[in-house]
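Missing here is one protein chain; the remaining ones are kept as they sit in the complex.
And now, subunit A:
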């Protein structure tokens, strides 16, 4: 399963996944999930307005990141925090973001460089970076 952040009506990716059951509600949704058969493709850098497709982070990693973010921002349990959630949209300012990164470093035993930290905009970004760093450590 992969999630598509910021769906636009024209899809363009660097590889050719097989799309199954692409919902006709795509254009009205902020995020869309679709099944992909075929090979795994790498995560693209996430900048606002660009397509971000990624399927490398494990669900447990994503969940841990969501928990850390919720705790840092003191969000009520009812708030939906998903892979595509942007930190800024959840109300994080720059100090929050740095604290979140610090929380992730502590939780996963990694060290995040400043230039990597700058690329983290969503929960998914964080999870992907964590897995990359954890893998490098191993």
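Convention: a contact is a pair of C-beta atoms (placed from the backbone, for glycine too) under 8 Å apart; a residue touches a chain by one contact, two chains touch by 3 or more; residues count from 1.
Criterion: contacts and distances are computed from a predicted model.
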| item | value |
| --- | --- |
| Undepicted complex member, UniProt protein name, chosen from "holo-[acyl-carrier-protein] synthase", "Proteasome subunit beta", "Large ribosomal subunit protein mL43" or "Serine/threonine-protein phosphatase 2A 55 kDa regulatory subunit B" | "holo-[acyl-carrier-protein] synthase" |
| Selected from A:59, A:91 or A:109 as touching the chain missing from the view | A:91 |
| Positions on subunit A where the hidden chain makes contact | 71-76, 79, 88-95, 98-99, 102-103, 105, 113-115, 117-118 |
